[in-house]
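Only a single protein chain was left out; the remaining protein chains are all shown in position.
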Amino acid sequence: MTEATGIGAAVKRREDLRFITGAGTYTDDLNQPGQAYAVFLRSPYARAKVGAVDGSEALAVDGVLAVYTGQDTSADGLGDLPCGWLVKSKDGSDMVSAPHPPLAVTQVNYVGEPYGLVVGETLAVARRGAELVNTEFIELPPVAVLGGAARADPIHEGLAGNLAFDWELGDQAATDAALAGAAHVTALEFANNRLIPNALEPRAALAQYDAVSGEYVLRTTSQNPHLERLVLSAFVQIGPEHKLRVIAPDVGGGFGSKIFIYAEETAALWAAAKVGRPIKWTAERSESFLSDVHARDHLTRAELGLDADGKFVGLRVRTTANLGAYLSTFASAVPTFLYGTLLSGQYRTPNIHVQVQGVYTNTAPVDAYRGAGRPEAAYVVERLVETAARELGLDPAQLRRRNFIQPQDFPYQTPVALVYDTGNYQAGLDRALELADYPGFPARRAASERAGKRRGIGLSCYIEACGLAPSQLAISLGAGVGLYESGEVRVNPTGSVTVFTGAHSHGQGHETTFAQVVSDQLGVPFDSVEVVHGDTGRVEFGLGTYGSRSLAVGGSALVKASEKVIAKGRRIAAHLMQTTPDNVAFQDGAYRSGNQQKTIQEVAFAAYVPADYPEDLEPGLSEKAFYDPKNFTYPAGTHIAEVEVDTQTGAIELVNFVAVDDFGRIINPMIVDGQVHGGIAQGVGQALLEHGVYDEQGQLQNGSYMDYCLPRADDLPSFLTDLTATPCDHNPLGVKGCGEAGAIGAPAAVVNAVTDALGVRDIAMPVTSERAWRALQGVAGEGV
Amino acid sequence: MAALNKHIHLRVNGVSHALEVPANMLLVELLRQRLRLTGTHVGCDTCQCGACTVHLDGRAVKSCALFAVQADGCRVCTIEGIGGPGGLHPMQEAFRDCHALQCGFCTPGMIMRAIDLVERSDGLDEQAVREGLEGNLCRCTGYHNIIKAVLQGQEAMEADDD
Partner (left out) sequence: MQPFNYLKPSTLTEAAALHRQADEPVYLSGGQTLIPAMQQRLSAPSDLIDLSGIAELSGIQAADGAIRIGAFTRHAQVAESAAVRSAIPALARLAGRIGDAQVRNLGTLGGSLANNDPAADYPAAVLALGATVHTDQRAIAAEDFFQAFFETALDHGEVIRALEFPRPRRAAYRKFPNPASRYAVVGVMVAEFDDGVRVGVTGAGPCAFRAHGLEEALNASLSPDALDRVEIPHEDFNRDLYASAEYRAQLVKVMAMRAVRDLFDP
């Protein structure tokens, strides 16, 4: 194909024209004739019994159409919102999954939990109605602080110690022995701060029901409309799957937070049938803060043992993970299979044991957010490694080199279940050190000190497991669904191509990259390939976009489908050229045999107008494929942060950030770079700015942009990015996934730099200026 | 306690409108709901995210931070008014060219602010652009490419003026 649009080209995104002109269609931009509006009734308490809900005053307001509560959804037989991954505790028992009705029925368990909704002719009327609903609550003592949850009274009936599961992975005896015999043990105890994802488009739904056809249509802010349909039909049982259409139009960012099946979209769809009118609901940002899933929130004690040569001998990790009040859709997998399995990092640590206690608290549910478990794992490993190097007086880069898995070690079986496919960690580190001018750091530090400032540098050599995942393995580990992806490549009679993918694009640019892949495969012009996604009515099936899997899994499905198209076309072309298929070669969009040639467009026309056609072949040129990955992919890289600290105020300036990542083969370097930048910004946000804080009463203390700090343009420098490449050896594109790397690698790099600057062993995230100032005071006081 | 309606006249993207609006209708609600100009987005309820930025008499304002009645007699310009598929504004071009958007939700507000910033400044450098975009949140891009785009858009706008 032409160089400008094929695989590897920085093709400008075709989705951009609608976004830069304001012509994007996000859910709230859509309307249906006769639509009514929903406003949710939300708990003001972290834990309370719900008594009588009196909607009579609300119903008296002109234009209020209905007041519904959890009693109504329950009476209609609506099922619970399920957690899709069954984790087993170390004693073999199943995790405890507390019942999670879409609308709370008898008890509310976090501030903002919906227990009802008011439907009105206008949004203003519905709001007015919601204010007039009188609800009796009997307050109960909440369990809002993670540290005390295990000792507190259970928030759900029959729950011992508020424990959902007590999970482990690895060889405990061997790890204990390795640590006991280690020449040096580095131990750290820290929290991984609670984050609130904050995609800039709030969640929204436009729900409708056609009483004649019995068909439900839900337009909503979803990263995986097919999964939403599956859950709504199989578990919540709103309607049968074939009568349920879920459309995710333009979606304004997700970062994981729009994977999940939430109460509001569910209840809106149910209510649309009850009221007999389309219903629109759009979250206000204040609602998003309270009711979108939150993320991270771990307390961890971790110990790394090293022998006299500085080789890692064992890693022991004990984590308490906050799951919030209910298990959200993938909540149980995040602090277990997406966390414990990554603790080997880039290193040959022979013995690893991790124990994770997942606990319930009276806070918003916690689930996957950009990185999901892997940022927490990278933080544990990379904070420990950096700290160990400092304790031993070794160059942190050197200590890492000494312990890296070497290129000849692949495939590498870690002691925590995963088999890494390919990688070259030394190459990434070396390139990052070069870009960061690591040797020049002492001089820069001296210059900062002359200016009365402290300067620090920090490394983070992260690994992630992406492209979830072989279905059989995942299901054997508790997954409730397969993790393949589906795709369809339809060559139209005139030779243009419509591609259907089960992956969903909400910023990732699939409409461009997937077209690059297919146009490259089929040798057709990029502009003749259209990508369709996000509509269960148009796309056969899909599992959606999360875990940096779209290209590795969804893209691979399209390659498979393209291969089937080419194979069928070869038979048609052979017939047209009066030869046999094995005499026909396909290249650059044309079938050739000797000096004869048939373009794929000519073949497509013949397939749909089969005048001269093989007898035993069906007409048409459209193929579907499901691709089930053979393994995870393992992107990895080195991130280096450099910070300068104002010693009088503690203000931290991130002065440089280098990221060198190995994502395997690259389809569109421009888009990959954009993903890296965005991920780093969120990682820096976690390290320096963001923290969702509940008080002891379970009230969220910073539920607006007035006090929850998203990074702004002037909080960040321009990042320096580069790539190394060891192609993935088990998917046809050789790609590994790039969406989460920044959020995974950055927090440890930044905190390593800050602790280096401040001369302290550890400091809590987010490192606010006051925290840094206090650390400096402590240092001064101790005379270090 | 019915909201008293008010008659207002305003020009939106060059088109005059005479409208009767409830006093408590925000300008952004007028644009999105009444005029169906849905390129202007709402990302927060505390007037901070900047996704609803439009030009009011030529200056960038957050259209969620004023009532429609306050815009009586004013000129309003939204993302739809600065350029379309047939003729993009240089700042729109620059955003596409520099991959300065991902999900696109903050983009209209970001472009409207960027145009205002360039029009009111001389020779912005990277730091000035970063500070100038203080009132606009983006969760996708990490801002790097947005900064590049604004600088490139600045050059193109200056070239257009010459």
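Per-chain numbering from 1; labels A and B assigned in written order.
As a convention for this text, contacts are C-beta pairs under 8 Å (C-beta built on N, C-alpha and C of every residue); 3 or more make two chains touch, one makes a residue touch a chain.
Just so you know, these numbers come straight off a predicted model, no measurement behind them.
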{"item": "Touching residue (missing chain; options B:4, B:18 or B:159)", "value": "B:4"}
{"item": "Where the unshown chain meets subunit A, residue by residue", "value": "124, 286, 648-649, 651, 689, 691, 693, 701-702, 705-710, 715, 768-770, 773-774"}
{"item": "Subunit B, residues in touch with the chain not shown (by the definition above)", "value": "1-4, 6, 22-24, 26, 45-48, 50, 53, 56, 59-62, 64-67, 69-70, 113, 116-117, 132, 134-136"}
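The definition used in the following text is that only the chains that are shown with their structure count from here on.
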{"item": "Centre-of-Cα separation between subunit B and subunit A, whole angstrom", "value": "30"}
{"item": "Interface residues, subunit B side, partner subunit A - complex", "value": "32, 37-46, 48-49, 51, 78-80, 83-85, 88, 92, 95-97, 99, 101-108, 111, 126-127, 129-131, 133-134, 136-147"}
{"item": "Complex interface listing, subunit A residues touching subunit B", "value": "12-13, 15-26, 28-29, 198-202, 250-253, 255, 282, 284-286, 506-509, 670-671, 673-675, 677-682, 704-706, 710-714, 716, 718-719, 742"}
